[in-house]
Each structure stands twice: as structure tokens, then as C-alpha cells.
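Below are the C-alpha cells for one structure; questions will follow.
A single protein chain has been omitted from the complex, and every remaining protein chain is retained in its original position.
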Amino acid sequence: MKYITKIEDKEYIIEIDNDDQITINDQPFAINFEQLSDGVISLLINNQSHEAIVEEGDGNIWDVLLSGELYAVEVQDERAYRLSQARGSAGGAKGEVVIKSPMPGLILNVLVKPDQEVAKGDKVIILESMKMENELRAPRDGIIKRVSAAVGDSVEKDQALLIIGDPEMEHDEAAEVDDE
Amino acid sequence: MKYITKIEDKEYIIEIDNDDQITINDQPFAINFEQLSDGVISLLINNQSHEAIVEEGDGNIWDVLLSGELYAVEVQDERAYRLSQARGSAGGAKGEVVIKSPMPGLILNVLVKPDQEVAKGDKVIILESMKMENELRAPRDGIIKRVSAAVGDSVEKDQALLIIGDPEMEHDEAAEVDDE
Amino acid sequence: MNTENLHTRKFDKLLVANRGEIAMRIIRACHELGIATVAVYSDADRNAPHVRFANEAYHIGPSSASESYLRIDKLLEVAKKSGAEAIHPGYGFLAERADFAQACYDANIVFVGPPPNAIRVMGDKQTAREAVKAAGVPIVPGTEPGLSNEELLAAAEEIGFPLLVKATAGGGGKGMRPVHRREDLEDAIAAAQREAAAAFGDGTVYLEKLITHGRHIEIQVLADSHGNVIHLGERECSLQRRHQKVIEECPSFVVDEELRQRMGAVGVAAAKAVNYVSAGTIEFLMDKQKNFYFLEMNTRLQVEHPVTELVTGVDIAQEMLRIARGRKMRLTQEDVTMSGWAIECRVNAEDPYNNYLPSTGTISTIRLPTGPGVRVDTGVYPGYTVTPYYDSMISKLICYGQTRGEAVLRMRRALEEYRIMGVKTNIPFHQHMMDSHRFLTGNFDTHFVEERFSMEDREPAHELEAAILATLVAHGQSQKASQIVAPGERDTSNWKWLSRWERLRR
Partner (left out) sequence: MNTENLHTRKFDKLLVANRGEIAMRIIRACHELGIATVAVYSDADRNAPHVRFANEAYHIGPSSASESYLRIDKLLEVAKKSGAEAIHPGYGFLAERADFAQACYDANIVFVGPPPNAIRVMGDKQTAREAVKAAGVPIVPGTEPGLSNEELLAAAEEIGFPLLVKATAGGGGKGMRPVHRREDLEDAIAAAQREAAAAFGDGTVYLEKLITHGRHIEIQVLADSHGNVIHLGERECSLQRRHQKVIEECPSFVVDEELRQRMGAVGVAAAKAVNYVSAGTIEFLMDKQKNFYFLEMNTRLQVEHPVTELVTGVDIAQEMLRIARGRKMRLTQEDVTMSGWAIECRVNAEDPYNNYLPSTGTISTIRLPTGPGVRVDTGVYPGYTVTPYYDSMISKLICYGQTRGEAVLRMRRALEEYRIMGVKTNIPFHQHMMDSHRFLTGNFDTHFVEERFSMEDREPAHELEAAILATLVAHGQSQKASQIVAPGERDTSNWKWLSRWERLRR
């Protein structure tokens, strides 16, 4: 069985040959996989020992906790991969980033307007929660496509607050938006 | 719903009136019962807090771990209780005790013969396991009814080794045995 | 001595007016002294360990603290109902509310903490500064509160920049703003006033000279009701984010025995200035020349008290209870010795890779580090939901070593052993800090974390392994899913539980 697995921008082609061997980018690894009764996973890769907790997130995303770090891993089998390739990178229009509220809270300030250019790291929204003012920042350069939160709104966890689009995509994106 | 619950020789009549009240031997108790996602149970009885782990054993026996002690509790609803009363105390002939091997091991010595009288605490069998000689003792006074283990046997966990019967019951017991 | 409105007498049952790890800490200290405990809980905390570990537990209201843990009337009612003779406030919530201490006194209940007056004086920045100033404790130059914005702007000229805008009622960095340039002052004052008003219902602010490259160093004191006051040395708490401590250690890298005794003496003087009784902490700001200035006194048990416990061997929580019972301290200053090194990492539900935004969610799995030199104080559990109702601290991980190096290496080991799933935590932040050269060489100040420490340069070490793990689990799931009978069970997020359950059925 062959899978295409992504972390951040890295992509691995992982072939599960049988219970104790996998092939990654054509290189074989001896594996020994065990799941304990409490859900913890023990994996030996060429006798290198790794202990992890793996839980399913949204879509094909798996959360992997490994020596302190939490990795978001996207796993697709060949079929699913080809499909997603066909309709552009998974989820929404290409290069579009939706900024969601990480927790319930109150919008104290919205620092950007639609069509405004933002650089990675720019503050875009101030959200009050847990009695603290939290700054939401742009995850990358882009253009504000939509702002769906206003000062004074109290928002839920994961509520979409605004959308940042690719600069170069601006026109067709804008079009798309108008369509809706 | 009414239950008859036994620990050792104590018997409690417990009536579950609703989610937050029970009646024991006609005395009401306010309860607040919660089971956590890891199986641990938190119970408030008239605001007294108790944390426990409860797992089902054989028959109607429940193992209750409560502040270090492990309790074996027999729970029967009225119907089951009346039935068991009808056919004498649950499990086997009345007053009969089966001594089982507590672990896999090797029989080093058998110190009793059928029809022999034993007093509570008498050594009956020496079992070697975990490289130690372990003494199995009579749990109460009685008469050896059957010996099903011989020196040199290697036995499994919970394998019946011998049976002790009530002195006063001896005759009908013996009869029963002959029947088989 | 004048410690009016303070009860100290033997008690055998105590109500813990708090939740989380500090409630657990107090319950354990009580049980270790043979004192029965009464827990209180909000809707959110029915299953919390402090409810399960206490001898008794009473529900006091909805999850919002203002309707539960902050309800003095309900707490006193439970104390009466349960026959609790004493109340321990822990930290936060009502811990530094003089009116609560007074209410306990009026109800003839022992308040495990200082007399109301000491809380009142130290609770107000201004009266605190005056009180300790009179006792000869050095303070940072600044204005008194209540000035008009015009007056503040004028005063700023005298104090000079950089300076701090601070809320009178403030604490934990809320309503506090550093200002480096004259032109930023007005905005900063506005923001601080807004935040303080929201957090404390009082927007009053004042100005204070900003000590640059300052270190936060605090002195732990113990005072009994017989006039004995001692100190347990210092804690280094310079590693902070937005004035929230994240890592504390004992002793401090920059404090030698001579300085320790000098600061300790000043701390004791500050405590005596307000007839202090119980455990307390005097916070100082120390500049590069090792001048130290009084910041504030925390009139309660401190989050970071364990590092001092490990290095001095003194159980501060137990001492606090003994003192409240009216006992003389067993220790004199001479008995206090420090040996070894302890470091505490506060494990918070927040995302270190995304500007430390709080992370809410339900914890599915926890496995705590154990073994030599590792202590974990925690109040969370599998199934616990991190909500905005309470602070985001999940646990305190404390490691001890004969040397600082040993403590750091042990902390690395413990952080790696720590497993918590369901919310994002700042464990990677702590791991990164334990690897940082600046930290290892003790070369940091209160601005280090925010200004000269970044997660950007952290390499995710195990991406390939994570990819393999996710793929194998996904593969296993799709295999399993195809075997499962009942349709309901096909819900993929449960396959793990199912496989566990299937295993059990064998």
C-alpha cells in the first residue's frame, strides 16, 4: 500500500510492504510497530526506538506527539492524493489562508481592511481571552480578501475571522469572492 | 432498583432510587457518581469524596480498589439473589472450598490426603513458582474431599488443586462426590 | 505585635478555596499533617483531582470564577456546613483579598495567610511602596497613582524613558506597559487603563522608572505569629513572557551568599514592616550592577515555591499550615541551608509556534515524567477541558540536581518523557530554552524571552519519524475500518478505542 505523507512543505512517499518493512522514497526500513493498551505507540525503525501518541485531526491530518513536539501530518493514499492534486491543493482556493479564532473571546481591535497588503507577522486582530490581549498575526505575506469579524464581536473557537489571499492570485481570487 | 450486595460476611440491601439518591438498609444517602475517561470513578456520598477503580471479576463479583485496599464485592439484583438462595449459596456444594493454584508452578509437596481433617491455616500444598517455595494453606477448618494435584505436577494459574468440605456436611458431600 | 484580626489556633479540618494544582498541593500538605480537607468545585471541576483527593467536596456554582471560586458567601457557607475551622486561599482568586481574610476572621475561621491589614497595605502598590520605604527597603523611582493623564505626561519627563505604566490594582503583568519613546506614552496609558479596568474594575495607573536588563529576583519569607521572621533565600524568575513567569530557579545564577543574606535581610524587614505572618514573597528588580529595588510583596503561597522547597528541604506549604495553627517555627535562620539546584518549568496550554496563543481543548492522554529528581505538581487529568474560564497552566515540572547543569539535563530528560495530548503545550518552548546557550550561561534578563529568544530557529528533529508514525496509524485504521461490523463503529476517530476494546475481548 502506498501513501503520500506531508509535513509542512516536505513530502514523503511511503510504501508499506508488510508488517515489518516499509519503503520511503525507494529506501527500505525495517519496522516494528506496537500499540499499547493506553494508546501509546512504540515504533522501532531499524532498531531506533520511538514512542509517540498519534490522534486523528480534521481531514487527513494526524497529530503526532513525538519527544515533546506535536507534528501535523497529512496522510493520503495514492487515490486521494491524485484527487486532491486534480482540484488543487486540499481545502479552499489555492494559497488561501483562513485566520480562525484560536479560542472563544472578544474582538478588541481589527487592524486590517479588505484588499490591504500584509506581511508575515503583521498584527491583524487583537482578541481578548483569558483576561489577556492576544495578538493574531498574519501567517504569511498576502492580501486581505475578507474580514468577517468586527470590534466588539464575541467569537467562538475556530470561528473564521479573516481570509488572506496570494498576491499573485489576487484577481481570480477577487473574482471568486464576488461570485459568492 | 434493589440490589443485595455482599462483602466478606456482611450483606447490604442497596436501593438505587434515582441518579442522586440511594437507600441502604432503609437509610437514604445523597450520591454523586462520575466516571472519568480513564475509567476512574469519583463518588460523593453525602459530600464524602471517594475515588475508586471498579472492574468486573468472575460471576457477580466486582473488584473495588479504594484507598489502597482491594475489595471483592458480590452484587445481585433481587431476582438473582432469590435464585441463588434457592439453590444454596452461590457456586458449588454448600460450604465447599476449592483451593486453586494462585500462579503457574510446580507441585513440590502435597501435605494432605482425602478425608483428612484440616484446621484453618494448615499447610496443604507446597508450590514452587518464581523460584520460591510457596505454601498454600487451608482457608478454614474442614475435611479434604478431593486432591487433584500430585507431587511433580506443573500446574496452571487457577487450576483446582484440592477441595475442602464442611465437617458437618461430610456425608451428603461425600455422596455428591460419589455421584460424579 | 499588631496582627489584629488574625486567628491562629489548632484546626483539624480545612477548606481549600481554590482549584487545580495548588488545591492539590494544599490537600496533600494537609493530609501529611493529619488535617482533613474540604474541596469546593464549580460546574467545570466536578471531576478534578482536588475534588477526588479531598475528604469532602461541595459544589459552589457555575464555571465562571465570579460565580464560584470568587463567591466569599458560598465559601463561608460551605465552611460552616462542613465544619471546616480554617480556609486556605491558595494563589489567585481570593488569595490577596483583604476583605476575604477579614470575612474569615469575622466568621471565626482561621485564614491560612497574613492578617487582613498586611494584605491591604501590600495589595496597593502605593501604600506598599510607602510602607517598605519607611523600613529602609530600596524602591524604584516613580509617581503615586491617581494623577491625571496630563500630570502623568509631565511626571514622565522627570522620571525619563524608558519607563513603565502600571495599574495600581494590577498584578501578573495585567495592565502593565513598557514605554521606550515619549510619543508612545499616551497609547500605552490608554491600553493599560483599559486592560486594568477590564481585569480589576479599576483603571488607575502610575508610572515607574524602567530598569533595563533587569532581573526578577524574589525572596521567600516565613513569619510565625510569635514574631519570628526568616527568609529561605532567593528565586530567579527573570524568564517571563508579558510579565508572566514561565521558568523559575533556585538559587539564582547571579546571587552569591553575601548578596543572598543582604537581600534576605531586606525581605525580612519588608515583612516586619507590615507585621507579616505566614509565607510570603518579596519581589525585587535587580539591575546589572546588582542594585535591587522592591517591586511588590505577594502575600500568599507562590506558584514557584517548589524550587525553594527542593533546595532548602523546607516544606513551605506545611510550614504555612503549622504557622496558621499558631505554632512557633521549627526553623531559625541558621537552620536554613541551600544545597543543589532546582528549576521549574510551567507547562501551559499554549502554542509556542504561534505567538503563544492559549490552546483550548480536551486532554485525551497524559503521562507524567517520573524517576529521580523529578517532581510534578498538576491538577489536570485525562478528560479535562482547558477553557478560558481559568488560567492555562497545566502543570509545574520541577527538576532537582546537585548542580545547575545536572538540573538542566534532568529537565531535558523529563520534558522528553512528558506526554500530553489534546491541547498544544509550551513544552517545545521549554525544550528550546534548555538548549539555549544564553540560558545555560545564565545570561538573561526579564526581556530575554520576548526580545532575544525565538522558536523560529528550532529544528523539528523527527519529521521523518512523525511521517512514518502517522502513515502506519492511518494504514492500520483503514485496515481495521474495513473489518468492523456495526456501521456506527466505522466513525474513524474511535478506531483506537475500538482496537483497544477488541483487544480486551480476546
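Going in written order, the chains are labelled A, B and C, and every chain counts its residues from 1.
In this section, contacts are C-beta pairs under 8 Å (C-beta built on N, C-alpha and C of every residue); 3 or more make two chains touch, one makes a residue touch a chain.
Because the structure is predicted, anything quoted here is derived from the model rather than measured.
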Given the contact definition stated above, which residue among C:Asp45, C:Glu234, C:Glu304 or C:Asp377 touches the chain not shown here?
-> C:Asp377
Which of C:Glu283, C:Glu309 or C:Asp445 contacts the chain that the document leaves out = C:Glu309
In the complete complex, which positions of chain C touch the hidden chain?
-> 24-25, 28-29, 31-34, 53, 306, 309, 313-315, 317-318, 339-340, 368, 370-378, 401-402, 406, 409-410, 412-413, 416-417, 485-486, 488-489, 491, 493-494, 497-498, 500-501, 504-505
Name every residue on chain A in touch with the hidden partner chain.
-> 32, 34, 36-38, 40, 42, 44, 47-49, 51
Can you list, in ascending order, the chain B residues touching the missing chain?
-> 1, 3, 5-8, 10, 12, 14, 16, 22, 24, 29, 31, 33, 35, 37-41, 43, 45, 50, 52-56, 60, 62-71, 73, 75, 77, 102-105, 128-137, 157
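Note that only the chains that are shown with their structure count from here on.
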Could you please state the distance in Å, as a whole number, between where the Cα atoms of chain B are centred and where those of chain C are centred?
-> 49
Can you give the whole-Å distance between the Cα centres of chain A and chain B?
-> 55
Which residues does chain A have that touch at least 2 chains other than itself?
-> none
Multi-chain contacts in chain C, i.e. residues touching at least two other chains, fall at 364
